[in-house]
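Yeah, one chain of the complex is gone here, protein chain that is, but the others are all in their spots.
Presenting chain A:
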C-alpha cells in the first residue's frame, strides 16, 4: 500500500514542477503554525506572594504550570496540579501534596467570602503566615470559584478518588478493568499562560507626607500621625486589607480633616505642628517609614522630626472591636507629652465611652527579630517617642496579614467611635485642656465638627475596592494619587517619598506574574490514543478486506444475471458502504 502511495507522489512531482509548490509550501506553513489555545475553561488565578526580605526568600518561587489536575484523594500526586477547595482545606493535606512533590497547588476560594463559616476563615487566616513562612518551589495559585471551575473540581475529584480506590483494590480487579478505566478517564490539563516570575527591578514604594503648622513662636513641638496604607495577604491580588490598614488610613484622613478645620481659625490654631505620614511598604518591615526617617534625620539639616517631637502616633487596625490598646516599647514617663496623651485617652474613654476597654501594652523592641512588630518601633529605634493605637492586643494576630480581611471586617460605627476617642484625646493634648481644668466629659467634636461616619465609610470602601499590596501600587497607581489629592485637600506641603531597594544588597525584592490566566484543557490519557489507534486500524483493515473481497468477486459478477447483482452487492455493502461501488469497475 505504501509503495503505491509513493508511486502516486512520484507521478505527481515528475509531471509538474509547480505542483510541488502548491503541495509543499502550504504544508511547511502549516507545520510551523503555532498551536491554538482553545480551552474548555479559562479563569483568572492569583499567585501566592513571592518576595525577598533582607535577603531571605519567602513564598512560592515559580509561576509556570503545565500539568494534569488531581485532588488530594489521588494516590500519586507527584508532578500533578493539586486542586483544593478552601472549604475543605487543611494544612496537613497541603503539606502532603508538597511533600509528594506536586507540580502545583491551586486553591479554590469561594465566590462569596462572607458566606464562609467563621471557623474556616479563622483557620485559614492562621495558616496564611505558615504557608508564606518558608519558600515553596512549586507555584501556588488561588482562584475564585465559579460553576465551570466547580465542575472541573468535581470531575477531577471523582476520577482521583476512583483512581485511589482502584489502586487500593488492585488485587480484586483484573488489570483489564484498571486499564480500561485509565483509558477512558477524563483529565484536565492546567496551563498558565504567563512567563516565569522574575524580580522587578527599581520598584519604588511611595509614601506621602503632609503637615499642619502650629502657631506661636519658633520650635513648636510636633505631633506625628502615621498609618501605612498597603495591605498584605497570602496572594497580593487578593489582599484588600480592610481593617489592616484601611481603617488606620481612613482614621488618619478624618483626623487630618478635623484638625485642618481647627487650624484654619485663629482662635483654635494650636501651638503644635501636626505632621501626617501615610507610609508605604508597611507590611514589609515598614520600608517607607524607615526611609522617611533616614531622609529626615540623617540627610537633611532642618526637619520637623529633628527637633522637639512630642510623640509619634501610629494607627494600625482600628476598625473593629470594643478594645483599644496603646502599644509602647517603653512606658512613657510622667510629664512627657506621651504620658499626657495616655492619660487623656484613658480619661476620654472612661468618661465618654465606658464600653471601650482601654489599656496600654508594653513590648520591648526585639532587634533580633526579622520583622518589627509595630510601626512605632521604627521610630523607637531612632529614639523618637512613639506608640501604636490598635484594637488588637498583639502584633502576632493573623488578621493583620490575611486575604480574609475584607470590607465586612471593618465596622464603621466602631471605627467612627475610635476616631472620635482619638480626636478628643489629641485635641485635649494639643489645647492642654486638662490643665486648664476642662471636665473629662466635654465633647469637642460635635455638631459641625463631628466625626463623619459617611466620610470614614467612603474612604474604607474606596480603599477596599482594589487590592493594595505593596507590589501592586507603583507611583502612578490611582490609590497613591488619590491619597495624595485627599491629603492635599486638608494639609500643606504634601510630598511624596520614594523607597527603592539598593541594587547590590536589596532589602526587599518583589516579583511579577502575580495574576495570570489559567486554562483548563480537557485531555485524555496517552493510552486512550493507543486504544483509538487500534480501533481505527481495525476499521480501516476491515474496509480494505471488504474491498479486496469485492474485487475478487468482480469476475464472478460478469456471470451474474442483472437481477442477481444488486442482492449480491447489498450483502457485502452492508459491512462497509464505502466500497459498494467497487463492483462497478469491471
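Quick note on the criterion: a contact is a pair of C-beta atoms (placed from the backbone, for glycine too) under 8 Å apart; a residue touches a chain by one contact, two chains touch by 3 or more; residues count from 1.
Keep this in mind: contacts and distances are computed from a predicted model.
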item	value
Missing subunit (named according to UniProt) among the choices "WD40 repeat", "cyclin-dependent kinase", "Anaphase-promoting complex subunit 2" or "BOS complex subunit TMEM147"	"BOS complex subunit TMEM147"
Hidden-chain contact residue, picked from the options A:100, A:123, A:161 or A:189	A:189
Residues from chain A at the interface with the omitted partner, ascending	1, 4-5, 8, 11-12, 15, 30, 33, 35-40, 189, 191, 521-524, 526, 529, 532-533, 536-537, 539-540, 543-544, 547-548, 551, 561-562, 565-566, 569-570, 573, 577-586
